Structure formats: C-alpha cells, structure tokens
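Here it is, the structure in full.
Heads up, this is only part of the complex; the chains shown haven't been moved.
So that you can tell them apart, the chains are marked A and B in the order they are listed, and the count of residues begins at 1 in each.
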Amino acid sequence: MAGNSYGTIFKITTFGESHGEALGGIIDGCPPGIILDFDTIKLDMQRRKPGQSNIVTQRHEEDEVQFLSGIFEGKTTGTPIGFIIPNTNQKSDDYSHIKDAYRPSHADYVYEKKYGIRDYRGGGRSSARETASRVVAGAVAKQVIADIKINAFVSSVGDIFIDKPYQVLDFSKTESNPVRCPDGATAAKMEEYIRQIRKEGNTVGGTITCVLQNVPVGLGEPVFDKLHAELGKAMLSINAVHGFEYGSGFCGARMKGSDHNDLFNADGTTKSNLSGGIQGGISNGMDIYFRVAFKPVATIMQTQQTIDKDGNIIEMQGKGRHDPCVVPRAVPIVEAMAAIVLADFYLMNKMY
Amino acid sequence: MAGNSYGTIFKITTFGESHGEALGGIIDGCPPGIILDFDTIKLDMQRRKPGQSNIVTQRHEEDEVQFLSGIFEGKTTGTPIGFIIPNTNQKSDDYSHIKDAYRPSHADYVYEKKYGIRDYRGGGRSSARETASRVVAGAVAKQVIADIKINAFVSSVGDIFIDKPYQVLDFSKTESNPVRCPDGATAAKMEEYIRQIRKEGNTVGGTITCVLQNVPVGLGEPVFDKLHAELGKAMLSINAVHGFEYGSGFCGARMKGSDHNDLFNADGTTKSNLSGGIQGGISNGMDIYFRVAFKPVATIMQTQQTIDKDGNIIEMQGKGRHDPCVVPRAVPIVEAMAAIVLADFYLMNKMY
C-alpha cells in the first residue's frame, strides 16, 4: 500500500535503495507456461544501464538480474517470480556531502519530512536506480503480450524535435545511435547537443514517444481505470516525468470536433487516429501512441546554493557521474511500464 | 476491479448509466465526525449540471443527490456513504438512431466489442454523466481536507489562452462568468468563441488549470503511487481528457537543469516552483499546479459518415443537446478528482 506495487492481475512490487545490498522485486500473476527468453531481458537491462555510451552517466553498474523463483526448467510456473539485482559498484563515500544537506529539486527534503529518516546515499529509494527492477518486470511482461509491438524512442531533447510523424520512422533504427532517436539526422543533432550540455556541467530535458501496435480491441476498463489513465499513471511514476499526453494530446485541446473525430472504415478501423487508439478508455485496435515529458536531471556539475538540515544556506557542488540527459536511458523504462500496463489489462480482459 | 473504484483509504465506487434509473456511488473510508456542509455539495453539483448557462448543453437535469447512509444527525459516522442521483429527465427516444450504429470517436464501438452488449442510450456507462457521482464524492472529500484550497479554472478554449501566470489571477472571479475563466477579458473572448462554435454545430477543446494550495508536506507515496502520478491518473480518467502536465510540464522538457532547479530558502520553501509543489512524488508544501487537456466533444451537430453494426457505411446527424465545449462544466470535476486524490493521501499519511 505504500506505493511500491503496480498492477492488479499482473502485479509488480519492487524494493531497494540505490546503495543498499540489492534492488529487486516480485512479479505476481505472470501466467504459467511461458518459455522465458532471458536474452531479451538482459538486452533491456543493458539498454537501461549506466555507462553504455559517452552521452550517459559513466557509472559502471553491472545490473545483472538473478531470478530466484517462479521459473522451472526455463518456463514460468504461475507462481511469483522473485528477482534481485545486486548493487555491486556503489561508492557510499560519494555521498557524505549530502548527508545533512538537501539537494535542490531532489527528494531529499520531502523524504526527511515525511519519514523522519532517509537513506541519503545516492538518493536511496528515490533514486532512478529503482527503475532497473521495472525493466526486469517489463521484459517479462513483454513476453506475456508477445503479439503487441512496443516501440519507444526519444522524440525531443531540449528544443530539438523530430519533425515527422511516427508513421514514417523506422523503429529498427532506434538502437543504432546512443540517443535512441530513430531519425538519424535528428539523432546526430541531439547527440551533439547533449555533449555540449555535459561540457557545461549542465543537464537538459526531453520527451519520449511510445507507440503500441497490434493491441487487441477491448483492453482497458471504463471509468477510473481507463487504458490511457493507467498508461499515464505508469509514465508519471517514472522519475523526472512531468507530463503525459496520448493521441492528439494537448494539441487536441485546440481543435474542433469536426477535425478531431476519427471516422470509421467499414471494418471498424478509423480513417484518422487522433483518438490515439483508445476510445472511452478502451483500445480500439488502432495504434496507441503517447508522449512523455522528462524534466532535466536535477544533479548538475555546477555550484548551487542550498540548505542543510538546520536551515543554513550552504553551497553545493554536484559530484559523481550523472546523466546530462535522462531520455536515452529512459526509453526501455517507458517500454517496460507500457508492457506492464498492457499485460495487466490483457489478462484482466480474459474475464470477458 | 472492473475499474469503477478510485482510492485506497478514501475510496469511491460509482455506478450508473446516463439513461438508467439512477447514478450513484459509495464513499468508503470517510473519517467519522465531519459535519457535512450540504450546501457546498449542492453548489458543486450545480456547477457541473447541464443547462446552467447558454454556452453549455441545454439539457435539464436536476442532479439532486440523495444520501442514503453513513451520515447521522448531520455528521459522518465512518461507515460508507451511499448516495444516488436519480435520472429524471432522460429521453430514451432520442437515441434510437444510434441503437445499431457507432458514433465516431465515441465509445460505442469498443463497448460493443469488449462486452458484446451495450446500453446504447446516451452513451450508457461511457457518458460523462457518470462524473456527477464524482462531484458528490469530491465535495465530501473537500471537507476531509478542509485546509487545502483547490481552485480549477478554464485556461484555454481552442487557441484562446490566458496569457498570465496563475499567481496573478483572482480565483474568486472564476464563477463570475459562464466559461469559468478568472480573467475577465479572456473569458469574454472564450464565451464569444464558444457561441460561434455552437452556431456552426461544432465543438472545440480546451484546457483546465488546477492549483492546490496549503497542501501539507509529505503527501504522496514514492515509486508507483507518486502524488502527481495519481493526480494524472485521476485527471486522465475524466471523459475527453487527452493530456496532463504538472509544474513545468512539457515546457520543462525543453529546459536546462540550471534553469529548472528550485533553490531552497532557509525555511525549506523554494525560490522558484518548477517542481510544481511535488518532489520525488511527495508534496513539498509549495503550490501544486497542473494542466489538463480536453479534446473537443465528439458529438457535433453536423452530418458525419459512420458505420452500423453490420459494417454498412451510413450517415449520422448529431441529435440532442450537447456541449459545444466541455471545459466550463469540467472545472468542478477536475476539482472533485483532485480532492479525492488528496483526501486519500492525506488519510494515508496519518500512518507516518
């Protein structure tokens, strides 16, 4: 209940602090009999892990997942899948300077106020390192909904946007550059910009677009648990996310009904898709697409004023190895959360 | 589980179709001993109900709530508050034309596919009429968190935006015009525009901004149930919503960390508030503000092509009395859902 679980039928619960013994989680409700492909799980972990390119953090974390239960002779058994990801490369001494101080735009202050205690090492539970567990669960979820194609990619970094509709992009190119932007020319500009930002000791925000294809009609529950409401919550639960829109999104709020309505073809598909594949909270079989806004990483390599526990104004210099821009590494996290939401609704829909 | 409940401690479950006997709901987990102010509940219902001005639908629905339990001698007792809102003015014959046809960008098609049956009268369960129950629950929730100020208002209609920060607006003016825009000059333009849209038989989208003030530090649970993630889900669960952003939102994705970070004052408040009052998913005591995008209403008074159950292409003309723009009436719904989310976290936080 304290917010560490997600899902109803396909349910994940995670634990772990960035500098504790290990992260991990439990996937409950995974159907039995799935032959798990461990290579794709490993691949998703590698896409998220630090140190994979020179535009992301240079921390080295192995992020190797160990499955402890729920799998027998390579197949899921229907029992809970417990897993851990040992923290092997955490340097606690990096964080002594924040033991008694609150970093601006981090969760240090609110954790202290809410709990009266905090594991200050590397952000503790509020660290984005927690998302490693989500990627594991998402990689399993993808195998539950194997027919659904999930493709996320970086659609903007700062003011550099892909200026094309997703339909003309070749998703197989997403992994061909360190930014994870499937449009080569834009990717190059983004990469260049992120390098420059890093040199400044600064950080920059960005957006990720995610496209879900081949989703069966009928996923999502009306009223409160609409498919896009759950997708929205799932995305907003990712560290640094400040916005979510699907289909026409915020642009739709400027349109007229006559332009916005998606007219039907005889087979139930629609001529346009401003609805983003969801009507009344339920998938209609068209592509689902949504966009997620990430704020710039709060830890910058510049001197900032802040306060300590006693309310003294102090100066703080960012230390450690941090991402100048979080979106390249967040692509597999967005996919993972989308997969978890879809797997949950997919199983729920078997009732009907 | 089928999506008709919201909340964990302060929990609402709703029922009802637009043309059934009654709508209603159950509020479970409302603390005992609250002297309910029924006038403010009635007021919120009136703000949502149709027919209140000439820029909204001219349907006449009384929307009178009857409380059936959980209240004794004017006070809540801690037991579930059951309530109903009878449907007194629903004309079923209005809807015969859609019995066997699917309206574009409505939920008709997906309901039919998911359930194999649908109450076609007025959209049935997918009708925004369901939100009347949310407004009742929200009005009760507001009294649970009486110290928190919740102010929503229309911030854009089509391309007409308020071009001022919320801090300079006078929220007491929101109810002074039928658009529910606290900036008089902008309100006048919006009103004029909506009238024109209505004459065209068309509809238009818009946005609502909501500001939560005097929120105690510590609301929200880290990781999955972040305060803004729940606010996002709650808003996205409202009919016609296509986007949600809080704090710096999508603009934040274009910024640098050095510009985005909110530096602390000695007392723990922050000099800027691009975090939108939430850090790491937990309220930090600063104003929480967010913006919600509503697509244009799908029912237009123009002829559109669509399909019937058998896949025949047919022509359909919108009938009935519908809103040319939904945002004025959605303001109390946004407030209601915000109140429900806050009440839930407020009670949850008593554990700490």
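To be clear about the criterion, a residue touches a chain if its C-beta (ideal position, glycine included) is under 8 Å from a C-beta of that chain, and two chains touch if they have at least 3 such contacts.
Since the model is a prediction, treat every value here as computed from it, not as a measurement.
**Q** What is the total copy count for the complex if 2 chains are drawn?
**A** Taking the entire complex into account, the copy number is 4.
The rule is simple: only the chains that are shown with their structure count from here on.
**Q** When the CA atoms of chain A are placed over those of chain B, what is the turn angle between 0 and 180 degrees, to the nearest 5?
**A** That rotation is 180 degrees, given to the nearest 5.
**Q** Can you compute the centre-to-centre distance for chain A and chain B, using the mean CA position of each chain? Integer Å is fine.
**A** Roughly 27 Å, centre to centre.
**Q** If you look only at chain A, which of its residues touch chain B in the complex?
**A** Touch residues, chain A against chain B: 1-6, 8, 14, 102, 104-107, 109-111, 113-116, 125-126, 130, 156, 158-159, 197, 202-207, 217-218, 220-226, 228-230, 232-234, 236-237, 239, 242-250, 252-268, 270, 274-276, 279-284, 293-300, 302, 304-307, 311-313, 348-349, 352.
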